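Right, one structure below, let's go through it.
A single protein chain has been omitted; all remaining protein chains appear in their positions.
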Amino acid sequence: MSAQIPISTFNPYRGEKARLVRAYDYLILVLALFLFIGSFHLHFALTVGDWDFWVDWKDRQWWPLVTPLIGITFPAAVQAVLWDKFRLPLGATLCVAALLLGTWVTRVFAYHYWNYFPINMVLPATMVPGALVLDTLLMLTNSLTITSIFGGAAFALLFYPTNWPIFGMFHQAVEYHNSQLTVADLFGFQYIRTGMPEYLRIIERGTLRTYGQYATPLAAFCSALLCSLMYPLWWYIGKWFADTRYLKSI
Amino acid sequence: MATTTEHVSLSSENPKSLPWYLIDLPKYLKGFGILTVIYVGLRLYQGAFAIEHGLDSTEPAFEQYWMRLFYIELAIIAAVAGGFWGYLWTTRDRNLEQLAPKEEIRRYFTLTMWISIYTFAVYWAGSYFAEQDNSWHQVAIRDTPFTANHIIEFYFNFPLYVILGGCAWLYARTRLPLYAKGISLPLTLAVFGPFMILVSVGFNEWGHTFWFREEFFAAPIHWGFVIGVWFALGVGGILLQGVTRLIELLDRIPDAE
C-alpha cells in the first residue's frame, strides 16, 4: 500500500492540496481526541479506577504500582503508530492529556454536580511528566529498547513524586475519636459513599518490613520494571491493531 | 452524510463555497451538535429524576421514569439502526469502478467524519457515562440491571456507538473502492471490538448477580469492557489506510491554487 516517492522527485503539497491535507489533519485530530478520551478513559477507569477516583485509595503500595502500569499502555500503542509512521513524538502526551480531560469532566459533573461529592475528594492523579519523558526520549533515541527500559522506568518512577505535591497534604495526620487517621481517610469516613465501605479499599495494610518501611520506592521500582515490559508489549499491540490489510472475508 | 457520485455536481454549486472535499462538514458539525444535545439532555434527565425516582426499582415511579425511558430508547435504537444502516446500504454506489479520484478523496473525508462521529459517541459512552456509573453506584444500591445510569449507558450509549460505528463501516464498504474490494481489517476491528463491549454487559450483570456484590470499579467482571475498547486502537490502521490511499489519489489530481 505504501506510496514510495523517490527523494529526487519529492514535491511538497502546495495550494489546494496543502489545504486539503491540513483539513485532513484537523479532522483526524478531532477524531483522535474523542477516541482517546473515550477509549483510554474506559480502559483506565475499569482497571485503575478506584485508586484514581478516591483520595482515600491513593496509598503507597498499590496506587504507584497499578496506575503507571495501566497508564503506559495506550501511550505505547499510540506512539507505535504516530512515531513509527509519522515521526510525531506526541502519542503519550496526547493519550494522557485526553485521559485527564475526560476524567476532569466526569469528576466535576458526575461526582460533584450529580452526587454532591466534593471535588477535592475525587481529584485525579496526573501522568503528564512521565508522558513527556516517554515522548521526548523516543524522539531523541528513536529506540524502542531504550524507551522501554528508561522511558518505561521513568514513567513509573516519576508518578508518585509528580503527584505528591497534589496529594501529600491529604496525608497529614488527624486525631479523630481516639484514633489516628489521615485527612484522606477522613474524607472516606465523613463523606458517605453507600457503595464504598472502608474494607473495599485495596491499599497497603501493612506487611513484613524487610526494607525498613520504604514502601513507596519499592512499589515504584516494581512498577518501573513492569512498565519496562509493558511498554514494548503495548507497542506491539498498537502495531498489531494498526494493521492495514484488507481481508477477503471476516 | 452519504452521497453518491451524482451529488458532486450539486455540491460544487454550494453557495457557502466550502472546499469540495469538505462538502459534508455542515452535516458533520450538526451531527456533533445533535449528539451533544442528546447526551446532555439525558444527563439533565438523570439530574432531575434519578435521586427522586431512581433509587428503588420496585417502586412504581421507577417503572414510570426509568423503565419507560428504557423502552423508548430501545425503540429509538431499533429505528435509528434500521434507518441509517438501511439508508447507507440502499444508496450504495454500484459503480465504484468508475469513481473519479476527486470524489474518492471527498468520500475519504466523509468516512473520516463518520468515524469521528463514532468516536464522539465512544467518548460519551466510554468516558463520561462510564465513570459516572461508579458515581451513581455510590449513591444507589444496585438492585436491578436497569439502574438509572445503566439505562442510559448500557442500553442507549453502547448501542448508539455501535450503530454509528456500523455506519462508518458500511459507508466505507459501500462507497470506497478499496473497502469494497476487501474488508478492512483495522476498520472491522475498530467497529466490532467495541461492539463486544455491549455483549460484555451480559457478563457484567451475571457477575454482579451471582458473585460480586461490591462496587469495586476495577473488578475483573469489568475487564470484558476493557478488552473490547482496546480494539479502538484499530483506528491507527484506518489512518494508515486512509493516508496511503489519499497520497495515491492526490497524485492523480492536478495541482490547484
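A few remarks follow.
Labels for the chains are A and B, by order of writing; each one numbers its residues from 1.
The criterion applied here is as follows: a contact is a pair of C-beta atoms (placed from the backbone, for glycine too) under 8 Å apart; a residue touches a chain by one contact, two chains touch by 3 or more.
One rule holds for everything that comes next: contacts and distances are computed from a predicted model.
For the chain that is left out, the UniProt protein name among "Putative spermidine/putrescine transport system permease protein", "Sarcosine oxidase subunit beta", "Ion-translocating oxidoreductase complex subunit C" or "Methane monooxygenase/ammonia monooxygenase subunit B" is "Methane monooxygenase/ammonia monooxygenase subunit B".
Summarising the interface, subunit A meets the missing chain with residues 2-7, 10, 12-13, 18, 21-22, 24-25, 28-29, 56-60, 85-90, 93-94, 96-97, 100, 104, 114-120, 123-124, 126, 128-129, 131-133, 135-137, 139-140, 154, 158, 160-162, 164-187, 189-194, 197-201, 203-206, 215. Although one chain is not displayed, its contacts with subunit B can still be listed: residues 1, 27, 30-31, 34, 37-38, 41-42, 45, 49, 51-62, 64-65, 68-69, 72, 75-76, 79-80, 83-84, 87, 138-144, 212-214, 239-240, 243-244, 246-247, 250.
To be clear about the criterion, only the chains that are shown with their structure count from here on.
Subunit A and subunit B have centres, each the mean of its CA atoms, that are 24 Å apart.
Residues of subunit A that touch subunit B in their complex: 1-3, 13-17, 19-21, 23-24, 27-28, 30-32, 34-35, 37-39, 41-43, 45-51, 53, 66, 74, 77-78, 80-81, 85, 102-103, 105-106, 109-111, 113-115, 117, 193-197, 200, 202, 237-238, 241-250. The residues of subunit B lying in touch with subunit A in their complex are 19, 21-22, 43, 46-47, 50, 105, 109, 112-113, 115-116, 119-120, 122-128, 130-132, 134-142, 178-179, 181-186, 188-189, 194, 197, 214-218, 222-223, 225-226, 229-237, 239-241, 243-248, 250-251, 253, 255-257.
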